[in-house]
Structure formats: C-alpha cells, structure tokens
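One protein chain is absent from this view; the other protein chains keep their places.
Chain lettering (A and B) follows the sequence in which the chains are written, and residue indices restart at 1 in each chain.
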Amino acid sequence: MASATLSAPVNKAANPRKGMPKWVWALPPVAVLALVFLYPLALVVQQSVQPDTGGTSLKPYADVFASSAFREALGTTVWLALGATVGCLVLGFALALVIAFVPFPGGKAVAKFIDVFLSFPSFLITLALLFVYGSVGMANGLWTDVTGAASGPFQFLTTPWGVLLAEITYFTPFVMRPLLAAFSQIETAQLEVASSLGAKPARIIRQVILPEALPALAAGGSLVLVMCLNEFGIVLFTGAKGVTTLPMLVYSKAILESDYPGACVVAVVNVLISVGLYGLYRVVSRRAGA
Amino acid sequence: MLVHSRKGKWATWVLFFALFLPLFALPLLVIVAASFATSWSSALPTGFTGGHYQAATSGASLQALTTSLVTAVSASLLALLIGTWAALAAAALKKSGRRVLDALFMLPVAVPSVVVGLAVLVAFSKPPMVLNGTRWIVILAHTILVTAFAYQSVSAAIVRLDPAYEQAAASLGARPSYVLWKVKLPLLLPSLNAAAGLCFALSMGELSATMMLYPPDWMPLPVQIYAITDRGSLFTGSALSVILMTTTLLVLLLVSRIRTKASYR
C-alpha cells in the first residue's frame, strides 16, 4: 500500500517519515545478478556476432547454420527432448497413479525414494546403464552366458536410444512429484462416489483424475522438456560420437575447438529455444496454480 | 481406491514394481555393486574388493571430494543469501515488480548450464575481472545456477507465511527491520534449511558448467568421476559416485534434522 504513494513524488514529500522506497531493497541482489549472469549472457550474444576475423557481422550465424553438424545436433536435441518428455509423462503418470490410488505398504518410502532420486546428478544414470546394458554389462553378460555367443544384442547405449533411456529414467521423477502433489488434492470420496456409481477404473481415470492432473502434467512436462533440451551430463557420459546435442556442441566448440564465436552462436540458439519454452512453462504452471 | 479386487491390486503392484525397480532402483544398486566388484563381465559382478574405495579416497580423488564440498557449501551459502534477499525484496513489491524479479532470478534455470558456463568463461577471462583459472570462477558459476532454486523455494515459503504474524508484530510497534529479524526470518528458517540442502545437492552434482570452467587445481567430484570413467576405470568411478551420493544424502539428512522452534507448529 505504501508503494502506491511512492510513485507519486508529491505525496512522498508530504510524507517524509516513509523512508526508503521498497524497490531500493531489490537493487543489491539484482545488481549482483546483472554483474555475474546478465552481463556475461549479453557478452555471449555480443561475441556471437564478432567473428575471429574482427568486425561485427552475422557471418558466424551463417557459418554455423550452414554446417551439417549444427543441423544434426539441433534435430537430435529436439527429438530426444520431445521423446523423453512423452516417455516421462506416460511413465510418470502411470507410476504416480499407482502410488496415489492403489496404495501399498511402503508407498511412502517409494515417494521418498523419488525425492532422493531428484537430488542425484544425471550422469549417474548413464554410468549405471553402462553396467546394465554396456558391451560387457549385465544384460549382455546374461545373454552370452546363456547362449554362448561372443557378444550380446544390446548395443544401443552409444546411440541416441541410450540417451533417451537415460533421460526418461532420470527425468520421470520430475513429472511424478507435481503429479503426486496434484493427486493428493483429489478427494478420495470423489473416487469412491464415482466407483459406487459403477464407473470402471479406466473411466474414473479419464473423467475424474485426468482433468485434475492436467495442469500438473502440463507443468511437469514442459519443465522436463526444458531440462532435456539443456541436458549435458548424460550425453557427455554416453561418450558417443554419434550423439551430439546443442549443449554438447557448445562444449566441444568452446573447449575442444576454441571456436568461441561458433560456441556463442549455438549457445544463443539453445538459450532462445529453452528460455522460450521455459516462459511457456511458467505461464502454464501459473495457470495451474503450481 | 481405484482397484478393488485383490487380484487386480496385486496385478497392478506387480506391474508397478516391474517398471519401477529396473528403471529407478536398479541403476543405483548397480553402481553400489560395481563399486565393490573386481570385474563385471557376466550377469553379476564377480569378486569383492574395497580397493576402489581406497583409490577413491586418496590423492586426486580425495582432493576432488573436498573441492566439491567447499564449492557446494560456499555456493549454497552465497545463493541462500542472495536468493533470500531477493525473495524478501520481491515479496515487498507490487505485482508487476515481483514478476520482473521472478523472471530475472528464475532465468538461470531456463538457460542451459553449459551456456552459463560459457558466459561466465567469456565474461571473466578478461580484465577487469580475471577469474578464469581460479577456483572462484567455479564457485561463481555454481552460485549462479543454484541461486534460482534458493530464490524459488524461499519465495514459495514467503507466500505461505501468514501475513497475520507480520501485522501482529507491526501493531505491537515493531519496525519493519525488527519484524524481519525477529519474526519473518525465524519463521522462514525451516524453509531456508530446506533450500540450503537443495542448493548443496545441486552444486555437488553440477557437471555441465563446471566442465567449461574448472582449473586444473580445482577439480570437483563430478569432473573427477568423468575423467576416471573416461580413462576406463569404471569401478573406481562407481566408488566415487557412491561417495558423492552418500555425502549428498548425509548432508540432506543433517539439514532435515535441524529442527528449529518454528518448525513445530
């Protein structure tokens, strides 16, 4: 209420006891953020239009867009992110449904486990998958033990499918958490009434649960989409030359090739895609009240 | 509630665990198992050894652990300070101002961590602020990345805080600064604890920006794990991963154990 008067200087002068306006307190943290984050980000944009040859031009953009490596990385990034998001949504919905509505002893522990899972870094999943599906891992070992063949059939780990599996595994809990929160809002009485009226589970899910869960699904889905677009650790640990995503391209251009303008161009594209999607996520989750 | 017949329930649960265990529990178990194994070339690991832990707790690996701990603690504390300050300042603003601050402080979540790393690298490699090659650039990048989460959780806690406390305090003659120190911050303490734990966990596992920035003498644990597994020492990498997970869990547990008076309500 005080801030209403602060915008009017006349009123402020009449009211000397008011003290500092409230936005002044927001300045120090914003200044820090501007110095260590916004300014560097601006430099990235600036550097992206300054090729090594000097001057300012859009040549770096033309070069990068023309390269097949970039176009391939862009395509891979997008389809991996979309595929992983769909997978996480389906899997997360199904699992959360069971935890919430077909309760079993230990369900709380499972929910807790999911929380813990979220606090681990993503690359651990890839590391684990190396032991499970790697060329000498569990699955192939089992296969060679049983059939006596020289090598197993599971060789997908260094392909995009391996990355997809790792991303679905790692990001599904990010969908489950908001879903479990949304499910806890649904009154069990509502479900009991529905089933007492003769509705089958599939019908209850479709007509009662799904509409309630939709905002959480949308919010969780768009968050996972953004995180998949930005995922780096999983791809790095996969170590596959065949799987290059945009963040991976930024890393290899900057660190391995020292091509900073090129790295900055890819970075700008990556930022535009993910910030745009993240903006969408914020809008959706605000609608959803999450 | 949804499935009533005993058979249907069991079928659902079997299906649930058939998906859940291999996808989520197996990876963690596999890493733990591998960290004690001498070799793994068939269905199950063979041989038991503690040797990987010996390797993981000596020399460069031990240094990586302390590096990660120092980085995570400093980044979390800094992020908590900046995030809490920003969240409190934002809460005092009107809606439009709050939106701007929300957008600004949540931006680092949307920007890919690799790009945050690149941006910090570009900005702090040249005068007047040359941090490249020092540990500070790593700590700085981690702080940027986790501040968003600190801001978000403190903001959410402020929204949940009943304004009646603040108003009761003001009606008793307490100045805003007094209300902040004696009422608001104590009541927010449980959320600040939780935010600190979250920041710590995120910083401990941060790899993307760190890969862009780390100097040779400040190599955090995730980078060390990558370097070791890249060299082919998967088992030592697993042991290091177990150490990373255990440390993170221990700190999270410790933080959730800190009971403040305000958490009893």
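Just so we're on the same page, a contact is a pair of C-beta atoms (placed from the backbone, for glycine too) under 8 Å apart; a residue touches a chain by one contact, two chains touch by 3 or more.
The criterion applied here is as follows: contacts and distances are computed from a predicted model.
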item	value
Per UniProt, the name of the complex member that is left out, chosen from "glycine oxidase", "Aldehyde dehydrogenase", "ABC-type quaternary amine transporter" or "Cell division ATP-binding protein FtsE"	"ABC-type quaternary amine transporter"
Per the touch definition above, residue among B:Leu80, B:Ala169 or B:Ala201 touching the missing chain	B:Ala169
Contact footprint on chain B, counting only the chain that is left out	162, 164-165, 167-176, 178, 182-183, 186-187, 260-262, 264-265
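Operating definition for what follows: only the chains that are shown with their structure count from here on.
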item	value
Touching residues (chain side chain A, partner chain B) in the complex	3-4, 22-23, 25-26, 28-30, 32-33, 36-41, 43-44, 47, 91, 94-95, 97-99, 101-104, 110, 113-114, 116-117, 119-125, 127-132, 136-138, 141-142, 144-145, 168-169, 172-173, 188, 191-192, 195, 201, 204-205, 226, 229-230, 232-233, 236-237, 239, 246-248, 250-251, 254-255, 260, 263-264, 267, 270-271, 274-275, 277-279, 282
Chain B - residues contacting chain A, complex	1-4, 9, 12-13, 15-16, 19-20, 23-28, 30-31, 33-34, 40-44, 82-83, 85-86, 88-90, 92-94, 97, 101, 103-116, 118-124, 140, 143-144, 147, 198, 201-202, 204-208, 211-212, 222, 225-226, 229-230, 234, 237-238, 241, 244-245, 248-249, 252
